[in-house]
Structure formats: structure tokens, C-alpha cells
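Removed: one protein chain of the complex. Kept in place: all other protein chains.
Let's turn to subunit A:
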């Protein structure tokens, strides 16, 4: 820093008088409130119109619609539980794989990687997010499936004597199943979860980290003691965004899940998900069948909202706990 000239008086800005500024203020408030409301209105309209459309199929037998596992449009039987099950199971597999990996990548980028390497890793992970989902589906269908099928078969052989596990990983003749769909979804979620986790980790005050080091903590102890507790809420939020993507993903799942109807505890068996079945059957549907497919959409929408709501509760609890622990 060189010597500076004496500070000049700040230039006067004409704000247009108090009355006018108050008016602009009000106008601005109204405008942004409207913007905020638009989202609510759009969401509400989607919910109302789709529910009305879907009603004839749901009203046929609401309990069957929610809990039935038989889906036979020609007999007008619309049980959607098999698809709900498929959506939940594939999303859970995706989360089990994607969350640890993403947090690992994020920690590596923020804490371990060399400053220059960091930039490239971030770019590469972000690039993964730009790959269209149909490409993931095609790669899964053509490349991944023939490759993983023997692995599945080997694994089901290994766990065959273990009760419980052998029901989850039973014999299979195909790679088109819940598990493959979950793996593909995991890869698709990783960039989202990673990039948000990275930003969450960046908000951890340096003073906390330095403090941990000062107390003689190793790098892992510092991460465990300073970074992770501080970031818990944010990480849950990141995972939920990933989960939202996993639950709504359509075409990549449709290409690899095998399109079977019903509930199967075997993760190596073909199944179907809510989003995928809508895409698969929409074009050739008609009448009640169309209404039932819209009904699946409403259900998926409701479940996504519910899960987001639960996530918010988890985050708030965590934050309260954190504050309690720190103050």
C-alpha cells in the first residue's frame, strides 16, 4: 500500500426524497412477494388440476390405488404400490451409495486436495451434472448391464447361505433391476450433493478449524469435531436435493429397471418406478388408464413434498441441537 490522498467526501446521491423512496420500497415489496407467490400458485394449480384429472381412477377404489400391487389397465385395476416401492427402493440405494461418496469428494476438495488440483476436480464433478439423463440410461442399458450381471450372480451366490441377505440379493438372470437403477441414480445425484456439500463445508469458520488444530487434533479429528457437526443441517439439505432428483428421474430409470409390476424384495429383480411407468405407458394410454397415470404423478408429487417437509424438520432439529451444544 502506498500513501493515499486524504479521503474525499463521499459523492452525494439523490435518493429522490423520502416519500418516493417509501413508494418504491412498497412497490418492490409487492413485486417480490408476487414473485414468491407465483411459485405457490403454480404448485397449487398443478396439484389441483392433476388431482381433478386423476380422480376417476382413484375414486374407483382409493385403497386399492394406494396399496394394491396389481396394475392391469385392461381390467381397470390400478394398484400403484409396486411403483411407489420401486421409487423408494431405488432412491434409498442411490442415497446409500451417493451420500458417502459425495461427502468424501467434497471433503477431499475443500480440505485435502491441492489448491491447483481443486479447480479441475470441481470442473469434472460439475461436468457430470451436465450429462443428459438419457445418456446415463443408455450407458447403463448397453454398457453397465452386461458388465454387472455376472457380479450380481456371483454376489447372490456368496450371500445365499445368509438369511435376510439372501432375500435381498437373490438369484437373478438380468442386470435390469432395482439395484442397477439405484446405481445409475447414485451417479446422477453425486454432482448435486457434492457441490452443495462443498459450499456447506466452506461456511465452517476458519477459527473453528484452527482451534481444533491448536488443541492437537489430527486432520480427521478436526473434520469430525469441527466440520461435520457444523455442517450437518446443510448436508441433510444437500442429500434431500439429491433424493428429489433420484425420485423424479424418469428416462434413465425406464431404460434400466426392467419394467416389472409388483413388489419384489430381491434387489436384483426387475421392477418399476412411478416416474418411469408414467413415461412408459403414457403414449398408448386412454380413458381411466390415463387418469391413473396422472394419479401416480399426484402421488409422486405429494411424497416429494412430504419428504422435503421431513427433511426440513430434521435440519431444524439439528440446528437447535448444534446451538445448544455450542453456546
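As a convention for this text, contacts are C-beta pairs under 8 Å (C-beta built on N, C-alpha and C of every residue); 3 or more make two chains touch, one makes a residue touch a chain; residues count from 1.
Everything below uses one rule, namely that contacts and distances are computed from a predicted model.
Chosen from "Ligase-associated DNA damage response exonuclease", "ABC transporter permease", "Phosphate-binding protein" or "Phosphoribosylformylglycinamidine synthase subunit PurL", the protein name that UniProt gives for the omitted chain reads "Phosphate-binding protein".
Annotation: of A:72, A:218 or A:265, A:72 touches the absent chain (contact as defined above). The residue from A:254, A:275 or A:296 that touches the chain not shown here is A:254. With the whole complex as reference, residues 70-75, 141-142, 145-146, 149, 173-176, 254-255, 257-262, 264, 269-270, 272, 279-287, 290 of subunit A touch the missing chain.
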